[in-house]
Each structure stands twice: as structure tokens, then as C-alpha cells.
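Of the protein chains in this complex, one is absent; all others appear in place.
Per-chain numbering from 1; labels A and B assigned in written order.
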């Protein structure tokens, strides 16, 4: 059991005033068997009204907006979370993929469909190597996890949120989120229902890898034990230092902050997460997020708006 | 003067002529047509074309030099007639079907009893791209998901009606039903009266009443708007037509903004709350925060406002799961399951390509089959086995094996024919029928009529406007 005090600050800055900022956030820690949220506080620039609801996967979602012109938006999420480590290592369990046939739940079925990718053959080859026939679900999952840990290099800065599974299979490098996506593709191809998890990893002496404090991993479903967490970045079953924020089919379902705005401006995003431990130790991670792909879209949008303005001037 | 009866296809059903000559319902119309000379008929044809052109009832075709050319959808001046007796069957059949489809949508986005009881396989729904999990559990006003449906019917070789497709998302074409009647009033005024043709022109009023009744706010004048993708959409004319007929504002996505989970429209005097949106924008474009992130046609935050019950969307989001072509095969089972009734209207036999036996049977009989992609409409993604080349058929087989869930096959049905005026003569052409059904708190209403689409190419069975189809006025006569 461990208690963490986490402060997660997301800051958007705009070089010119923007308006009609409409946002959807998934920054609320997930309640589940092994995780209790003891305190939670959300602070947003201009203090907008936040409507909180549940999504399809049971995540808590917040919706809010700021219509007036502004040049900065900060979302500060503070929480005190207790994680119980009863799930440290799953029990030995001999259920196989065949035992899943009776499952008739649409959500589970949907978590079994692999994405359509170009390099599906490679995925199939990896599974052949592992040889899944008649193996228990837990063993297959563990071997897939191991495979990624061994054959993919953890490298920051070469992938981003839009990097595809095909690209990761090509370069065999990436960060936690990329590893999670490849693992999902493997598990789903093997017929195991599995979902993406976004959250925090709270590093300690053991020196776990993670992109700073925000982290991503995978959960598989087994008929006997329900959802079990697997962290391909660290080749472990999840432990009491994994704090869950949200779950879904992939990153897109779990994006911590999604938003749109109107205005001719360039935006920069920085994320800062700090984690405090019971013993008073403190860990902080500041990240200037590269909005690489987004900025191309933004560029198009900027061009478009500029074009519109030109047209208007022509109309004069 | 037109004379004689066109050569009838012995394997098909012609709606004007039987082997014994003209059918009773068409007798007067045929007499009138025969009393007119070539020139008169051509005049009427031209009058109709001008009417459509001047009103801007056109779609734009872009050529190489990027100069748009405006075309009208061809209109055939000879009406398509359905007797009251036949109509009664169509009407009660569609009402029954829509009740079942609405119950199905309510069930599938809530308790999913139909799956739990094993009537429909869970995998069929889970694998349907139009099953929108984001709206699971959202309460819609009066539990109505389908407010407007355009159900495509065809008549087989013996004249029996079959349902070909249930269009439950954004069915279009109702403006043609209404405008086709307007032009008939101008070119054949005397025929309408003498044949006792039922009225269709109250459609916008019925629809407007339903829209108003869905308002989440209990106020005297709820703000109802029509949301269009914009002037470049091929159905833009219809959007302006309906907005004007119902006296509601025609808005684009950029005219709307969500504030604290309520939807507002931007007016010259500030923001005004919107209660009901008749949207002619597909689900995946509605809200970039939930669906396609790059869509600029929609309204960010709309789904969240919808989820809170602050705005009604017509049709509801997620209806595509019920008109998926593979789910279509189960509609008769839905009618039995939810209503404990026998289906009044027949389905066209449909083979699911996931079923290996059915697939084998279809592969052995490709030339008699039409292959359809389950999530396409408008005549796209369709291969007619009797017209396709061997190569096209082989490619289709490869595609089916690669993704069987994505395809269904149906036997090719000879659609019924109705004579059309082509080069001054009566020629038989294949037709279908799309009546427009409206669902409100007081039940299902169907104005007596519909859009008859006609495949203008000789022998063709494809009636879609995108594939060279035209249309006819449709008369229900007492």
C-alpha cells in the first residue's frame, strides 16, 4: 500500500488571443478495487464551470469552456491517491482464449478487435514465435510483454501521440504509449480482450522507466481474475506505484486534455507532474510537449484563417 | 400521339400495364398522355426542367477547368401510381418496422436484452462501425431514436413489396417528393383532381410539430434549427427548402457554440439558446472532441450537451447500427422479439458473408447476386453480379474473404417498371419507392406518397441519383 500526492499541471499558451475554447478532460483518477482517491481538487484558469460525467469505459470526464478571449489556459489537477498492491502478481490461472468464447459483452468484444495495420504479418510472426496454442491467457500476455521489453528500445523524442503501430514496428523504438499500442495489437490479435491505460508511474529506488511521471500501460481481461495490468515499458505486472487515470481502446480514448479553440494563434503546451511520497520525498517532471503533428494541422488552420481574412479584404 | 403498349418483360412487374393492357389505376393518366402530341409533351418536360433549374434545385458537377456546372436531377413527367389498397399495406408495414427499430435502438444503447437473449449475436453489434459507444446510455426524449426514416421499397416480379434498406441516419430526398408534386400541379393540374391524389404538402408541418415536441426546455417557443454542412453539400438545396418550409433557422456548425453544456447560436444580438437540432450532418462530423478531431463542420462540445439532455438531436446519434446492411437481416426477428408480430413487409433475402455456408453458396452463384458493403449507402460499394466483369467478381471475393463482416449478398431482384417518357415515347424503366416516415411522441406518421426513383438507363437496376437516376411524382389514389 502506498499513498501519493500528485499535482498535474497542463498549461496552454497562445501567442495571440484565442476565443471559444471548448475542452474535454480525463484527469480524474480512476476508482477501482485497488485504488482509492482520498482527495481531489481541480483548478482551471478563469474558474469555468466543469460538468463531470462518465464515459463508456467508466472514466470520469470533465467538460468546460471559456468563450471570452484569452492567451493562457492552465489546468491544475491535485490528488491524494492510495494504491493497494494486492494485484502485484496475478495468481496462476489456466484459462485460455477458448474460455472467452462465452463472453457476450459488447465492450469486451470491442476490446478484442485489432486495428487494421499494414504490418499485421509481423504481429502474426511474433505470435507464432511465442506459440500461443493452448497456452493460458496469462502466459501469452506475459510473453508478449516480455517480447516488447526485449525487442524495442525505450527512446524519448522520436515518436509522438500520432505515431502509428506500423511506424513503431518499423523503428522498434518509442516510449510507454507506443509500447502499449504494440502490446494491444499483439494481445488482441491473440484474441485477448485488452485495454489501454493512462496514468502515473511513481518512480522509486528501483528505477522504473517511464516518460517522466505520466505513464501508459495495458490491462488484459481474464475470465477468472478480471482486469490485470501489464507494463511493457518495465516488463512487469503493474504494482502499487501505478496510478490509473483512465482506460479505453487506445490513447485517443484516454487523452488527458482534448480541446478546440477559435482564433489565429500558435499554441504551446507544457505539462508538469510532481509526486510527493509519504516519507516526504518528492519527484518532479516538467515536459514541454512537442505539438508536432498538431502544429501541422494548426498550420493548415492558420493558413485557412489567413486565407479567409484575405478574401474578406478582397471583398472590401 | 403515343400509341401501343411497350414490350413487357415477362419476368418482371410493370405498374402501368399487365398482359391484359393498362391497369385500372393508370387508365386516366394514359388517356391524358395519349391525347397530347409530341410537342405538348416536350413542352411539359421542358417546363419541369426550367422549374427545377430556376429554383436552384440543382447539384454541381465539377469539370477539369474547375468551373462548376449545375445539373438538375432528371424528372420524368409521368406519375407513378399506387392504389390505396397497396398503400395501406406499405403504411402499416413501415409503421410496424419503425416501432421495432426504435425499440431496438433504445435496447441496444441501454440494456441489450436482444443480445442477452441470443436473438442477435453480440459480435454483429460490436463489430458495427456505426455502433457509437459514446452515446451508450444517453436518454433521448420519449425514447425515440429515429424521428425521420426514408425506407426504400421495391416491388418484385409478382408485385409484392420488399424492404431494401432502412435509412435511419440522414435520409434525404424529401424535398423532391414535395417539389415533384408542385411541378405536377403546374403541368397536369386537371389530372390531380380527377384522380383523387392524396396530399403530401403537409409534411413540413407534421415534422415541425415533432421537432418542437422534442424540446428539453418546457417553453412556448423552443428554438429549433436545421444544421447543414454548408452550401457545398450536394443536398444543400433540400436543407434550405426544409428550413424555409418550417420557418426555422438554417445554421452551419460555425454558427453554433457550446457554453456550459448548452448550445447557442450566434446572432447579431448575441447568443441564443438552441433546443432542438435537425441535423443533416453525419454522426462522425458532429463533434470534433468526440468523433473526427479534424472536422470543422460540427460543434465542439455538442455531444456533451446532448448527454446532459440540454439539446435534442434529430435523428438521434448512433442510428447507423440499425441500418447496417448486415443488421438489416435481423429486422424481421426484431419485429417478432419486441412486438410479437409477424412482419408485414418482407425483407430481401440477405446472406451474411461471415457465415461460411452462405458465403460458399453466394460464391457459387455470383452472377445472380448483388454484393453490398454493409456500411455504405447511396449506391456506392455495390457490385451487380450480372453486370460485373470476371475480374471485378474475383476482386470482390478477395475483399469478402479479407473482411467478411463488411459484406452481404442479396439475390438480384428485378425491380418493377413504370413507363417513362424518353425521346417522346413510353419506355419501361425500373423504379423503387422511398416513403418518408416521421416518428413523434404520438406515433408514426407517413404522408401518403414518397419519392419514386427511376433508373433512366435501359435495363439498369440502380436508381441512385449519384448513379444516373431520376425521379417521378408518386400518387396514392383513392
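The working rule: a residue touches a chain if its C-beta (ideal position, glycine included) is under 8 Å from a C-beta of that chain, and two chains touch if they have at least 3 such contacts.
What we mean here is this: contacts and distances are computed from a predicted model.
Per UniProt, the protein behind the absent chain is "Alpha-E domain-containing protein"; the candidates were "Beta-ketoacyl-[acyl-carrier-protein] synthase family protein", "phosphoenolpyruvate--glycerone phosphotransferase", "Spermidine/putrescine ABC transporter permease" or "Alpha-E domain-containing protein". From the options B:249, B:293, B:332 or B:468, the residue with contact to the unseen chain in the full assembly is B:249. Shown as candidates are B:41, B:235 or B:265; the residue that touches the absent chain is B:265. Considering A:5, A:119 or A:262, the position touching the chain not shown turns out to be A:262 (whole complex).
By the touch rule set out above, chain B reaches the unshown chain at residues 53-56, 67, 69-70, 221, 230-231, 236, 240, 243-244, 248-252, 254-255, 265-269, 272.
By definition in this document, only the chains that are shown with their structure count from here on.
For this pair, chain A with chain B, the centres built from the Cα atoms lie 41 Å apart. On the chain B side of its complex with chain A, the touching residues are 112, 115-116, 122-123, 125-127, 131, 133-134, 136, 257-261, 288-290, 293-294, 300-301, 304, 307-308. The residues of chain A lying in touch with chain B in their complex are 20, 22-24, 48-49, 51, 53, 55-56, 61, 63, 65, 67, 104-107, 109-110, 113, 258-260, 297.
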